[in-house]
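Got a structure here, written out as structure tokens. Questions coming.
Our next item is chain A:
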Amino acid sequence: ACGSSPSTTSSSNATFTTVDEYHAISPGAPYNPYNSNGNTWLGYDQWQLAWFTNSVTNPNNFIPGLAASWTSNANGTEVTIKLQPNAKWSNGQPVTAQDVKASFALAFTQGNAQAFDLGQVNIINSHTVQFKQLPGDHYNLFLNQLLQQTIVPASEFAPVLPKNVWSIIDTAQYAGNNSAKLAQAKAAANQLTALGKKVSAYAPPKSADLSAGAFVLKNLNPGEAILMKNPDFYDARNVKVNEVVMRNYTGNQQIWNYLEAGQLDFGPYTAMPVNILHQILKTKGNQKVVTPAVVAAGLAFDENIYPYNMVKVRQALAYVINRKQVQTVGEGVSGIPAKYQTGMIDLAAKDWLSPSQLAQLKQYRPNIAKATALLKSAGFKKVNGNWMMPNGKPWTMTIYTVNGFSDWIAADKVISTELTNFGIPTSPDIVSSYAQELKDQSDGKYAVSFYLDALGPMAQNAFNMIYGTADGYQLVGTNLVHYPASAAGKGNFIDLPAEIPTLSGKMINPGELTHELTQMTAVSQERPIVQELMSATNANLPVLNLWNYANVEFINTSRFSNFPVNNLGLIYNPAGVWMQEGYVVPRK
Partner candidate 1 sequence: MIARVPETDTPSTVTFVKGESFAKMAWRVVKARPSRVIGLAIIVLFTLMGLFGPLIYPHNLPIDPNAIYAPPSLKYPLGTDFEGTSNLALVITGARYVLFAALMAAIFTVVFGTGVGLVSGYFLGATDSILMRITDFILTIPGFPLLVVLSTVWNFGQPIAMGFVLGITGWGGLARAVRSQTLSLRERGFIEAARGMGLPWWHIVFREILPNMGPYIAMNLLVSVTGAIYAEVGLFYLGVVPFHVNNWGVMLNLAVFTGGAMQSPQALPYLLAPLVAILLLTLGVVLFLDALDEIFNPRLREAA
Partner candidate 2 sequence: MIEVKNLVKTFPGRGGMLKQKPVQAVKGVDFSIPDAGAVAFIGESGCGKTTIGRILTGLETYDSGEILYNGVNLTDLPAAERLERLRKVQLIQQDPYAALNPSHTIYQTMMAPLTFEAKRQKKPKAWMEQRAREVLELVGLNPNVVFGKYPHMLSGGQRQRVVVARALTVDPDVLVADEAVSMIDVSLRLGILNLLFNLREKYGIALLFITHDVAAARYVGQDGHIYVIYQGEVVEQGVTDELIQSPVHPYTQALLSAVPVLRGLESPGADRYIPLGEFTQEESTACRFAPRCRHAVDRCRTEKPAEQIWPGDQDHRHTCHFPTPRRVVAEPLEVKPS
Partner candidate 3 sequence: MSTAEQTLTPTTSPGAGLKIRNLTVTYQTDRGRFAALKDVSLDIRPRAITGFIGESGSGKTTLAMAAMNAIRAPGLITAGRIESEGVGDILKLKGENLRRIHGQHFGFVFQASSNSLNPLKRIGAQLLDLARSHGAKNPTALLHEAKQLAERMGMDGDRVLTSYQHELSGGMRQRVGIIFALLLRAKIVILDEPTTALDMLSQQAVLEIIRDIHKERGLTTIIITHDMGVVAEMADRVVVLYAGRVVEEGATADVLQRPMHPYTRGLIHAIPRITGDLSDAQPLAGSPPDLATIPEKGCVFRERCPVRMSICDTAEPQYQTAHQDGLVACHGVNAND
């Protein structure tokens, strides 16, 4: 029935074609997940302990992977996992606790494990492993990050992992005051870094493209990687797809091409203009799947720079900028104009706030009159159609954005036009890279610049974007320290006053509150803090959110049916994970 499909590769119904949005194919690169070009594909032949469902309120909502189950103690500092009883590598060898422990040692060499304060890893039995946080810490995303680790065969990486790796890790983790031990820790940390370099450069022998996942790499060329179903996969009977073809791509347009040609059974999130979206949806079988993305695009203000230190100015700008219009032009496909200015995405705001609290939020709908009134009350004057600042100087703006971020660039142009029309001559400017922008921002070089905001799904992460380093709050050891904007290299550019009012007028310290969030293990504990932070953000607008992103993904139903379109937590994951759950069935 599918003879007419334009698929170029195999006519087999069970061939599932897709691309990996994170990953270009690099022939010659090793089969090594720790290599940034390594030819392994997460969710296909690279498997994690479990798969996150991207819940904004529950960081611990996971779909089992190699870990069949897990338990943790009350404050979340100890986690015990049980491996799938029949998990096997593609050579038939079982996946054991040893493999897990080695994988975590490798995670230490890559700096991943330190990020969630991992302390000890204990093997309980061949299929049970216990993890402990560093003594004294309780990082509330411990389980979340632990479960997202990739597991690799210990035997495979034995050549690059020294026997004493765990003692090096232990030494490196010393955090006391003994200067000799501190020095040793530093040396050990360096040793780990050196190891990390070795590990990521390591090329496991070609013969053993070992996978514990649903698929195994079969063949690779600069254009495509071909993965075969792994018969030894623990849930192999759920997997109905025989072969996955991973198309290479070097630019978005190539993915658009594939999609337009109906060649992709699953097309992951790709930035695209509306016209392309329409074009893609015209193709037979193509279907759009929208899942929320926990991130927003915003404008950050440097409050060290006059006049952006004035709340009224920021609010006035919020009234002038027509976010719907900006989103239509900038991110017509996967953008949703930001409604509530809370520091989190609007969906999260709905989850965290009660309906009455939501109603209280200012929505800053486009309103020139309000903006004018606000500015006038702040001492601004309009002369010859252009605004003069209270200090008597004309008000002009440059809004910085990043090269390659086309949605931002387009949005920047629209905002500039709007502001110029409003009487603030504004021009867009483009910075060479995002890293450069972040650096310049923290150096206080931009009054107004584009900013990735509301990065979640966890509230602490989202607020940390505003009230963390950007506002001068940093964790030194276990102490929260505040650096003033004048401290060079410390990155404080938002530079809010020490205390800011919520909508109800209550003065709060957002930096401290944000830090407190990281210590909370239960949602109920977090809720009041999150609500206060949202309210304060809405009142003060340190960052003006323009739109929330959505993940727009595509499936093609002409060759396969039963996609997990209604299971948002699952569809957020790579298609291999869907298949583990029994989804994706070839049509007859």
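Selection criteria: all candidates are chains of the complex that A comes from, given by their letters.
A few points about this structure:
In this text, contacts are C-beta pairs under 8 Å (C-beta built on N, C-alpha and C of every residue); 3 or more make two chains touch, one makes a residue touch a chain; residues count from 1.
This is a predicted model, so every value here is computed, not measured.
As listed, 1, 2 or 3 are all part of this complex, and the one touching chain A is 1.
Those residues of chain A lying in contact with candidate 1 across their complex are 251-253, 256-257, 260, 271-276, 278-279, 325, 328-329, 332, 403-404, 406-407, 409-410, 413-414, 416-417, 420-421, 425-432.
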